[in-house]
Every structure is written in C-alpha cells, then in structure tokens.
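Here is the structure we will look at, set down as structure tokens.
A single protein chain has been removed from this complex, and every other one stays in its place.
And now, chain A:
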Amino acid sequence: MAETATQPSRSRDLDKLLLRPGNLVEPTFEPGPGLRDDLKEYVKVLVVGAGGLGCELLKDLALSGFRELEVIDMDRIEVSNLNRQFLFRVEDVGKPKAEVAAKRVMERVSGVNIVPHFARIEDKELEFYSNFSIIALGLDSIEARSYINAVACSFLEYDADDNPLEETIKPMVDGGTEGFKGHARVIKPGITPCFECTIWLFPPQVKFPLCTLAETPRTAAHCIEYAHLIKWDEVHSGKTFDPDDPEHMKWVYNEAVKRAELFGIPGVTYSLTQGVVKNIIPAIASTNAIISAACALETLKIASGCSKTLSNYLTYNGAQGLHTKVTEFVRERDCLVCGPGILVELDTSVTLEKFIGLLEEHPKLHLSKASITHRGKSLYMQAPPVLEEMTRSNLSLPLFELMGKISKDIVHATGTTIKNDKKTSSLIKLRVAFKGVDGVTDMDTAGGA
C-alpha cells in the first residue's frame, strides 16, 4: 500500500474502509484512492428535509466522504426544533432551515459544498431530482415520502423483459422516528420494495367520529377536536383555522376547556391542545441520531460498495430495553409506482388535451389537472402562467406527434388526486403505446435520434 503509517490525513479513519479490500463487501467494491476521490467528486446526494433527521444526515454525510450535497426544505426554524436540530441556535429562529443547516455544516467541515433549496419538494422539476446519485429522506410526513418516492421511481425504466435497467435505478435511503422508536430503509426502485409497495406500514391516522365529538364526548381530545373541527367553523364563518397562529390555538383551547367543564371531563391542557390539533409527534435528539447514522452509513455503502447493504428495512425500538430488527420486504409486482408503469393505449390521433382528460377519467388514476412531461420536455404545464401559455398550443396537437412519432414510450404526469379525503400532489408514470404503429418505427426513430 502506498500510504505510510505516519502521514496525517483527514480521512484517516474512512480510508481503512475505502482503501482496503474486504471479504464482506458488495461485488462492485473497488477499494483505493480512486474510490475515495470519486465519492468526493462524482457522487451527489440530495437530503430531503433539514429537520431532526436532515441536520444529522448532512453532518453524517459530510463526514462520510461526500463532498457534493444539496438539501431541500420549505420550513423555517422554530423554537421547538432546538432540542434536537443541533445546527440551529436561538438566534436562527425564523430563518429557512435548509439555508442555515447548509451554512453551519460548511463552516465546520472544510471542502464540503452544500447547496440549500428553501422550497417545496413539489416545486422542483423532475430534472432537478435526476441529477443526484442517491436521495436521502429525512421527513416526517407520509405524503412527502410518497411524492419523493414517485419522483425517484419515475426515472426507472424497464427492458423488454420487464427487468429494471440498472442505470435508471435511483436509490433512496429513508429514515423516520417517533419518540424512542425509528426505522431506516434502503429503497432501490425495481429491486427492493418502494415506499408505495409497503404503504401498509403507515396506516392512516384514525379520526374521531363526528357524532362522538358532537354528542358524546368522553376524553379531553374529544373536547379539543370539537372546538377545532366543529365549533371553529360555526363561529368563524369562512375563516380557515391556522394551527400556527397562536391566537387561533388559544381560542380552540379555551373552547375545549369550556366544553370539558360542561361534560365533567378532565385533562384539557394547552400542550395537549397543540398536540391533538397539530398531530405533534414527540421527537428526541438521540433517536434522530441513531436513525440518521444508519441512513448515512447505508448511503456510503450504496455509493462505494464498501460493505453489504441493509436488506432492506431496519426497525429500532429503545423504549423497553432495546430491540432492532431487519426485515426483508418484497416488492409488490403490480405496484403502480415502481412497476413498469400503467399502460395506456391510444390512437395516434388523440390530442394532448384529450389525453389529459383521459387521465382524469381513468379508473386507476383519477388524476386531475395534469401536467405532462416526456423525456424531460414539458408538453403541457398547468402552472406557472408563463409556462402554461408557452405550452398551451400543444393541447390541440396529437400526442403521437408531440412524442416524436414513436410507437411507445414513458410519459410522466403530475396532478392532484384524492387520498384519504385529502387533495395530494401525485406523480404518475405511464407507458403510452400507440395502436397500429409497429415496433420498426420505434427502432428507426431511436436510431435516428
């Protein structure tokens, strides 16, 4: 080996793992200084979320050999973040999380470059996400996970035998915590189950029946939800409740107290009111540290092959003793998100406008207000107005022509669907095939492009 024992190096510890051959490693592992340099230069990692997990992830990745990082988060720093989001200080309250987090890590780890994005994940184009080698998720919402998962799976392409094409796989690592518990998982779309394949792991929250709230309240939470869901609308006609407005929260609390007194129910406190209304998940630094570290370690393994990867779901529970468990979940063959895509067969005469209408009527999709992208090119965009205007003229053109007259190809549609009575942004991958056009055209077009 070229290195001597005494030469001081910043990567003293990491080098042992990256420069030395090993037996319990991935077949792709090629130890050496080249690997170390490649991690620095060519592996771009996106961290989604700059909260409890995101802060830890940025630190862990910056100290695990990665140099090119980006982070996206739409939130601003709040006082209640400070018990675990260690990159933030009291004086940072109100500033965008992504920006402060990126700055703090760059200040301490020289050579690391972190680009912050103070934005909603839905506001970035697909193109943005396609730039990263690996996406690390530090999120606390199912909707956001679902969205990023769909984005990563949208890049996935299959060959003629329905086998995933290696170079189109965009790996994700995902972490989540609640109190002393957490999970870390590795998602390799097309190989391991995607978030949607195992959506049953995240059952929707049980809501109280409205008649219980209105007629037979029994618990403090019933009184709070009565004030929040029923009384608010009765009194404030038209004004929507804002959970972040302390005046609104106070009002709900006071009403809940009155109702609890009326029915002789104990236990309504301001803290409980906030917890119920905002559905606050308890969170502590230690659990976030454990889960993020597991995710960062897996990111390093995926990028370098320096050890086996987690296959594929780790749960951690520290509440009663300590329990860890690795479960190997399997893919859902017919998954709408990571599968080969929903096949839509069309006549070559179908216009883009008609196609968008079909997506709304499609029994499996019900996708309304869809924007359509083909091979990174926007065919029609619902927003912003400038883009809408620019792409509007495409609506009357046949989709077949817009797609370059090929017999079949992947098209991405983003729009809204209704999930659990809630409007959600959805991204759907479609396999569009045109009737009466044979495969030869396909080959010709591909060859000529």
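We take it that contacts are C-beta pairs under 8 Å (C-beta built on N, C-alpha and C of every residue); 3 or more make two chains touch, one makes a residue touch a chain; residues count from 1.
In the analysis below, contacts and distances are computed from a predicted model.
Peer 1: Considering the UniProt annotation of the chain absent from this complex, which name among "Glutathione reductase", "Replication factor C subunit 3", "Anaphase-promoting complex subunit 4 WD40 domain-containing protein" or "NEDD8-activating enzyme E1 regulatory subunit" applies?
Peer 2: "NEDD8-activating enzyme E1 regulatory subunit"
Peer 1: Looking at A:Val268, A:Ala283, A:Ile356 or A:Val432, which residue reaches the missing chain?
Peer 2: A:Ala283
Peer 1: Just one of A:Pro96, A:Pro217 or A:Gly415 touches the chain that is missing; which is it?
Peer 2: Of these options, the touching residue for the absent chain is A:Pro217.
Peer 1: Identify the residue among A:Leu17, A:Ala152 or A:Val277 that touches the chain left out of the display.
Peer 2: Touching the chain that is not displayed is residue A:Leu17.
Peer 1: Among A:Ala293, A:Leu358 or A:Leu387, which residue is in touch with the absent chain?
Peer 2: A:Ala293
Peer 1: For the chain that got dropped from the picture, name the residues of chain A it touches.
Peer 2: 1, 3-5, 8-14, 16-17, 20-24, 56, 59-60, 63-64, 79-80, 82-84, 86, 89, 107-110, 179-180, 184, 216-219, 263-265, 271, 274-275, 280-290, 292-294, 296-297, 300, 307-311, 314, 318-322, 324, 326
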